[in-house]
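Data first, discussion second: the structure below is written as structure tokens.
All protein chains but one are shown at their positions in the complex.
Entry: chain A
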Amino acid sequence: MDAESLLLSLELASGSGQGLSPDRRASLLTSLTLLKRDYRYDRVLFWGRILGLVADYYIAQGLSEDQLAPRKTLYSLNCMEWSLLPPATEDMVVQTSVVKGRFMGDPSHEYEHTELQKMSEGEKVFEEEVVVQIKEETRLVSVIDQIDKAVAVIPRGALFKTPFGPIHVNRTFEGLSLSEAKKLSSYFHFREPVELKNKTLLEKADLDPSLDFMDSLEHDIPKGSWSIQMERGNTLVVLRSLLWPGLTFFHAPRTKNCGYIYVGTGEKNIDLPFML
């Protein structure tokens, strides 16, 4: 959610029950403004909170002019002092996929994972058990990246693509209408499109290239991995991801308010197909 409308967004996203205490909110307001100034970001998003056993991580992201460019991620334990996280690489994701369970809450904590590695000494090739140390920071980075790629949501029309390439916030975005807001096809993944080129020509003909340049949520697998609800008597539409439980996207139809926040343990819900 945008740091500029933080209080309102927190209020609207609180239907899931996870909010922020008043002291955290106050510290966020100040520290996010300072972040924007220091790092010269165009927009600062408060991404959410990953619950750990000993402490929670508060995550913020900074965006540049081009909304789809890779974002800078920062974390903090007390909402005041922020540390920049390295960008995620595929190796990191692979490496941390073996770590299961809750986050500890201590960024320097190291998970130990034993795995069999083929070592060759001279002519012999044998397998040896190697204990690999995985830092929690790495795990944090890869989890945030996975969540962003999988379930970050933006409504259709909130961003538009200029002919020169960069993607801008659409300042004339008035919000989705009520009928559009209830359909999953009006929401896009907030990431580089993956499925777009697989569409048939007929489908592509209906698309508007300045607005429909991202994947829509409609074709997510498994089907039904999004729960869409109207709250507050139809004045607020809330999307909750069932694949990463804890991600809440809210949008007030016919207004500009929208945003998403993740408050959860950082664990993917692998049982999703069985639970539907």
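By our rule, a residue touches a chain if its C-beta (ideal position, glycine included) is under 8 Å from a C-beta of that chain, and two chains touch if they have at least 3 such contacts; residues count from 1.
Heads up, the rule we're going with is that contacts and distances are computed from a predicted model.
Chain not shown in the complex: UniProt lists it as "Radial spoke head protein 6 homolog A isoform X2", one of "Leucine-rich PPR motif-containing protein, mitochondrial", "Radial spoke head protein 6 homolog A isoform X2", "Small ribosomal subunit protein uS7m" or "Cis-aconitate decarboxylase". Of A:T162, A:S185 or A:T255, it is A:T162 that touches the chain left out of the display. The chain that is not drawn here is touched, among residues A:T30, A:N198, A:Q229 or A:T255, by A:Q229. When the missing chain is restored to the complex, the residue among A:L29, A:A55 or A:V99 that touches it is A:A55. Contact between chain A and the absent chain runs through residues 11-12, 14-24, 51-56, 78, 102, 105, 160, 162, 168, 170-174, 177-179, 210, 224, 227, 229-230, 232-235, 240, 242, 245-246, 265, 269, 271, 274-276.
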